[in-house]
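Each chain you see keeps its place in the complex, though not every chain is here.
Chain lettering (A, B and C) follows the sequence in which the chains are written, and residue indices restart at 1 in each chain.
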């Protein structure tokens, strides 16, 4: 077995519902473009406020995925 | 349109239910005293433990709001 | 009353459900081994991804507890 290499990309998932939903929305979208997603880490949690209420959450995520062997 | 200036204040929202509820409680209380709330950012999540269970959550928040023009 | 001393230990709670559940699982397990738990603080939130979905959450926690007097 050769030594694997991973890449880490930064995304921001958003949701009008909750922090957890923003995480899941971001991971779901990332999995549409990237294969072999392996782990994530939250880098920041922010949000937008409108009329005194939270309009949407913005969760920064580092997402790691395994690089396939180059031919 | 003139160039806007914002102020950022630090608050700690608390809740006996969850992290999300502590965020919302803090934002709601801030909106009673401050106008033009625009965004927030979580700075820390702590909590108090009583008899081996979480008694309440304490969520540090930076809250940004637009300053109105001074006369 | 003498001056109390506290100790802080690092744990990682996990859950397949949510960030809040991972926090609670970690605190519950810590309370089985340690007495006088007093507070916690989240140090990081990570997770493992399988087939494009979050398989489980891993929440790093600093947990403080009061040291009893040594005899």
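As a working rule, contacts are C-beta pairs under 8 Å (C-beta built on N, C-alpha and C of every residue); 3 or more make two chains touch, one makes a residue touch a chain.
This one's a predicted model, so the numbers in the text were calculated from it and none came from an experiment.
Trainee: For validation: placed chains = 3, all identical. Expected total copies in the complex?
Mentor: All together, the file's complex is an assembly of 12 copies.
Convention: only the chains that are shown with their structure count from here on.
Trainee: How would one label the connectivity among the chains shown: line, ring, star, complete, or other?
Mentor: Contact map by chain: complete.
Trainee: Distance-wise, how many Å sit between the C-alpha centres of subunit A and subunit B, to the nearest whole number?
Mentor: Here the centre of subunit B sits 24 Å away from the centre of subunit A.
Trainee: What parts of subunit A, by residue number, touch at least two of the other chains?
Mentor: Touching at least two other chains: 19.
Trainee: Mind listing the subunit A positions that touch subunit B in their complex?
Mentor: Touching subunit B from subunit A are residues 18-19, 44-49, 52-54.
Trainee: Considering only the defined contacts, which subunit B positions touch subunit A in the complex?
Mentor: 19-20, 23-24, 27-28, 31, 37-42, 63
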